[in-house]
Each structure stands twice: as structure tokens, then as C-alpha cells.
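A quick write-up on the structure given underneath.
Note that one protein chain of the assembly has been removed; the remaining protein chains are unaltered in position.
Chain nomenclature is as follows: A, B and C, assigned in order of appearance, with residue numbering initiated at 1 for each chain independently.
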Amino acid sequence: MPIAKGDRVVLIDESYKKLIVSTEDPTDKYKGFGVFDPGTFIGKNYGEQVIIGTKPVWILPPRLLDKLQSIKRKAQIILPRDAALILMYCSIESGNRVIEGGIGSGSLTIALATAVAPTGQIISYDNREEFIRHAMRNLHKADLDQYVTTKERDITKGIEETDVDAVVLDIPTPWIVVPHAWKALKAGGFFCSYSPLISQVEQTVQELRRLPYIELHTIEHLQRNLVVSDHGTRPSFNMLGHTGYLTFARKIL
Amino acid sequence: MPIAKGDRVVLIDESYKKLIVSTEDPTDKYKGFGVFDPGTFIGKNYGEQVIIGTKPVWILPPRLLDKLQSIKRKAQIILPRDAALILMYCSIESGNRVIEGGIGSGSLTIALATAVAPTGQIISYDNREEFIRHAMRNLHKADLDQYVTTKERDITKGIEETDVDAVVLDIPTPWIVVPHAWKALKAGGFFCSYSPLISQVEQTVQELRRLPYIELHTIEHLQRNLVVSDHGTRPSFNMLGHTGYLTFARKIL
Amino acid sequence: MPIAKGDRVVLIDESYKKLIVSTEDPTDKYKGFGVFDPGTFIGKNYGEQVIIGTKPVWILPPRLLDKLQSIKRKAQIILPRDAALILMYCSIESGNRVIEGGIGSGSLTIALATAVAPTGQIISYDNREEFIRHAMRNLHKADLDQYVTTKERDITKGIEETDVDAVVLDIPTPWIVVPHAWKALKAGGFFCSYSPLISQVEQTVQELRRLPYIELHTIEHLQRNLVVSDHGTRPSFNMLGHTGYLTFARKIL
Partner (left out) sequence: MPIAKGDRVVLIDESYKKLIVSTEDPTDKYKGFGVFDPGTFIGKNYGEQVIIGTKPVWILPPRLLDKLQSIKRKAQIILPRDAALILMYCSIESGNRVIEGGIGSGSLTIALATAVAPTGQIISYDNREEFIRHAMRNLHKADLDQYVTTKERDITKGIEETDVDAVVLDIPTPWIVVPHAWKALKAGGFFCSYSPLISQVEQTVQELRRLPYIELHTIEHLQRNLVVSDHGTRPSFNMLGHTGYLTFARKIL
């Protein structure tokens, strides 16, 4: 399929570094890819390899993973592996209304927005205006800003919405939000908190136990690559030892 | 919110065993829940606990996780954790057309169908008619059958569709499907194979390397619960050591 | 080599269940192995398979692993994998004098005694007389009792010895022993604590930081079998998710 005027495309270099641009973006210096005119991609076929400067680059239509892997980081981001488990264990579905606490760089927001599209909505609370602005630029680049409403408010002070499908938190003190989340959720709605520290998990779990929540559990997960080469197959020597614990619970009456 | 006539509901007992029924289903003996009339739930509120026989049961609107956790198994199923990573690393989005090879009991099909709703479609190949029938009963119960087309065909013989967003395999010989998948995929579309055995991974990776695929990688992941109790916090003694390896790749021209 | 009168032997059945007996033990009913006369093994060759009742059994000279795998449990035991890391990260060597706090069923004591033989000594504190008696029966069966001195005392009240090579703890409140251990250890001697709970680790680490200890670290480890069969190779589905955290430190002046 040929690339059209106005298309957003993802450029992927041979080390799998990614950049999302619009074919209407101006000639400019793009970080890690050098100076080029995105308009020259019009008429090429998706899947082709082009040369930018001396760098061979594939051009593909941007998918969720591309959006996550090309965002500009302002803070530690939630990795795709964690986002994947959050979406599943909160049963995020098309049409859902989801509260997010702590927009960060918008990586989890991108995953949530993709999952609730085309009719759902993410309402993201963050009291740091510069994080909201930064995250929304990432969401705009990902063409997902229409699914996200932001609120420059401290979510530990309360949630204004009710009857929501899930409340997902990536903040330092998630336990304070547990009662607010209970009020905001519909029956059967999911609470989720992402926390690197064990004491955060403990306080959150204790608070969840005080309120009518069921299916309460905390997981951690480890992911490792399997390296298949001509010499033979083995697990990768490289491995991330920890990202964050994920605590889940579900509202009942 | 009150339960209405015709609603599907999920019943969850105190050990979190789940059953999905319609309020229009007849009085019957329901496995693990005893004899009851689902019509009596009409007018109750979602989130309430009711008593069936002597068993206290919560009634909630069924979400993705409920659908996965209440299916009837005919074969080893793909667990929610694996389905979560497949959806993410294949970037399955609303509106996608996805080929599935090996319908099994329909658990992965349920996850895929939820992710592509309301406008996408899963085309599932399986040459075992009784598996298709069993899986479709699970999909019907999950109210997702409208997103799934089945084909009683051996996917190793070829894929009829083209321009699809992803090809996802849970079959004993995924490597045979690698060239068929390449033809079926659109540029940038994702190949994924779930395989318990290392030799399956090796053959699949070798075949993927012969064709224009990028971002080729194989992962395994381990998940463990963190147990928070009054005595203290520790990782769970119970842990599943292995499910399957996930191999991903992406079509280019 | 033929089995002689007075030899201790290990019997191993086909599911690798183990029993250590002396060829001078009487005819008796031996749990899991039925009624037999150990004297009949005299003159057989080590490595032979004999029949006890209808059960085929190999006869071998008992080694450390046999001793650990055939002990009678009174409490949760420290597994060989944990004992292995304790021996290594405490650098337990032949000739060492080692303080043990909490004898339990004597499994760690067996490993420690083997490592310090033939000239070292384990001094094991436990204030539960029945545990000492039970553990010493296991050590006697393992022919290692000559390397172990027991003290029916609460180690949290103090350690009488000085100039010891290591202090190894498997007790509920290891942090109380941290100052006692510092006094008991020689310069460069190792402190080790085995604790299932994270709060135990935290309190112990905080106490260790108050005193002149270096090389302070806490580890956890996971072990998984690789299953090689005719179908193919894969990691085992069975896996133990947690045993205990191991905290190590080393005394300086």
C-alpha cells in the first residue's frame, strides 16, 4: 500500500530505533535520524526500506508498540510488558471509561487509550502541568489524544467521576486513592496500582482490605529473551530484574 | 445498577470460581454452583452478594477476565498472562483483522475478539470440527461470537486472507505457517507463535529468518504473587514454572 | 566395592526416595521401605540394585545430598539449594568454627558439619530441647554428630563463643542477634540470616548497618528444572516460588 499525504508513519532503523512522523511534517533535524523531509515518503510503499542520509530505514504504519517505543521520556515509563498485564487484569475493553492517576510521560495512557478506542475515554489526573503537556504531545504524535481528557488535579484529593470501569494508578501514595477509587468505580470495576516498592504494596493492600473489594492480588513478573543463534539456543544474559509490583482489586457493593 | 432481563452476569463465589449465565437461562444444575433459576437475579443490583443454596455469590457484569476464567476447557488453554503479552507485542487494536491458527478451547480467541471489537474480526483456523464447536460455545457465552469467523481448515496448508494485521499461532508446527503468514500479513503486520518447546522455537525462528521479517524476538516470562499478610510480606511459594515461549516478528517487503 | 559389616548405606528407590541405615541395624519396619534386615546387604556391591519386598532399591554409600534428602522433618527445613549458597557466601571451609542459631530439623547443620569436617565444629543454639534431640538423631544417622555441639539456649540472649568464622541464623528475629554476632565473629567472619519475610530482612539490614559490617547484601534465588524428553526440551511447569531471603554481611573492626 502506498503512503499518502497526511499519513503518520513509523521509521525503524536497523537497530530498531523508532520515530513517528507525519508526511506533512516539515524538513527538520529529527533526533537520531538526521535531517530529512517527511514529504518525500509519499508514494513509497509501506514495508519498503528507504535511505535517510546513509541510514537504511523501514517505513511502516504506526502500531501500538511503535507508539510506546518512540515516546519521549520525561520520567521513568511503564514498560509495554507492564501495560499489557494492566490492560488484561483490569479487563480494559473498547468503550470503557478509565481513570488514570499519574500521567507520567503518557506511555500507559497510550496503551489505555488504544484499548478503549474508538468509543471509550481515559480521564488522566496529574497535578504537574508540565507532565500533562509533555504526555499530551506524545499522545498527539500517537494520534490518540482524542481519547484522553486530562485534569490538572491531585488524585489523592478525590476523583470527580463515577461509574467508571477502572482506576489505574502510578503515583507514590496509591493507598490514599483506594477509597476515592471505590466511590468512582462501577460494581465489578477494577482498581490497579503500579508500585516499585514493597511498602507501597503493603499499605495499598491494607487499605483495599478495609473496603468492599474482591479478587485482591499482587503480582510481579520477570521477562527474559531466548537467544536462538547458529551456535545454539540459550536464555539471554541480559534481563531486567524488576519494574514494579501490580496490585489489582475489584469493587463490590 | 439493577440487573435487567436478558443481561448476562458473572457469578463469583468466595474462592473466586466463576460462572457466566444469562438471566434468561432456565432453572438448571450449573456445575460447581448447584441448581438455581438465573431469572431470580433480575432486579438485584450489580455488586450484591446473593445466596445460591448455601453458597454466597457475588453478581457482576462479565468482563474479559471473567470470560477467560469461566471457559470450559477442552485442551490446555493459553493463560491470561500469555494472552496479555500476545495482544501487546502484536499491537492488537480495535478494528484489526487477525488470523488465529489453532482455536483450542477459544481462550486466546476471546482475548483477541475483545481487543478488535467493535469493528474488527478474528478468523480462526482449526481442522478439528469438535474444537471449533466447543470454542464457539465458549465465545457465545462470552458474547463475542459475532467477532469470530471459523474455518475448518489446516492452517499449515495455507491462509486464504490477505492484508491482515496479525497472524497468531498455537499449533504444534508453527514454522510451516511462516511463509503463509508472510503472504497474509500487511506490511508491518505481526507474526506470533506460542510454543512450549524449545525445538519449536528454534525451527520457527530459523524459518522467520529466511523471509523479510524484522523485530524478531522470543520471550518467556514468569509471574509470581506477592503475599501480604499480618505476619509479613513474602513472594508466594506457588509459582508456575513455564507456560510457553512467545516468538514475535513483523513483516516488511 | 563390597558392603561391609558396620557400613552405613543409603537405599534409593525408583522414585528416588531415600533411607539411610546401618548394616548393623535390626530387622524392622522402615517407613516407606517395609520390613527388612539391613544385615543382608553385607557382601553386596555398592551400586547394585536389590529387591526389598517387591521394591527395587539401589544401595550406595551415603553422601551429603543423601543425608539431606533422608532426614526426618520436624519443621520446615532449609533446602539443599539454600544451604549451598549459605556455605559459599559464608565461605565455610574445613576447620571453621561456626555458630548456628536455630537447629530446626538439623538440615542446615548437616550441610555446615560436612563443610567444616574433619577438624571444624558447629555450635548450634536452640532453646527447644525437643528440636535439639530430633536434630541430633538426624545428625547421628548422617554420621556427623561428632562435629556438632548443641546449646539449649536462646541465641537472642547472647553468644558465648568468640573468634568464630561464621554466625548463621534461621530464627524469627535475627536482627536481635546482629550485635551478639559481631562480638562473636573474628575479623572477616561472616554473618548470615535466612528469612522468609521481607520485614525480617529489613530489620536485620537496618541493624547490620549500625555496626561495622561490610559486604552487606540480600539475595533471593529461583531454581527451575529443564525437562529433556523425546518430544523436546522445555523448562519444568513445577517450580517453587520462594524459600527464604539470604542476608549476608562481614565483620570488620
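A few comments on the model shown:
We adopt the following convention: a residue touches a chain if its C-beta (ideal position, glycine included) is under 8 Å from a C-beta of that chain, and two chains touch if they have at least 3 such contacts.
Please read all numbers here as calculations on a predicted model, not as lab measurements.
Touch, as defined at the top, links the missing chain to these shown chains in the whole complex: A, C. Interface note: of C:63, C:133, C:157 or C:210, the residue touching the hidden chain in the full complex is C:63.
The residue touching the chain not shown here, chosen from A:107, A:200 or A:247, is A:200.
Only one residue from C:71, C:111 or C:184 touches the chain missing from this view: C:111. Interface residues of chain A facing the missing partner chain: 196-200, 220, 222, 224-225, 231-242.
Interface residues of chain C with the unshown chain, by the touch rule above, are 1, 10, 12, 16, 45-49, 58, 60-61, 63-66, 80-81, 83-85, 87-89, 91-95, 111, 114-115, 117-119, 186-188, 190, 198, 201-202, 205-206, 212, 214-215, 217-226, 228, 233, 235, 245, 250-253.
By definition in this document, only the chains that are shown with their structure count from here on.
The chains that touch both chain A and chain B are none; no such chain exists. Top-ranked chain pair, ordered by C-beta pairs in contact, is A-B. If you average the CA atoms of chain B and of chain C, the two centres end up 45 Å from each other.
For chain A, the set of residues touching two or more other chains reads 198.
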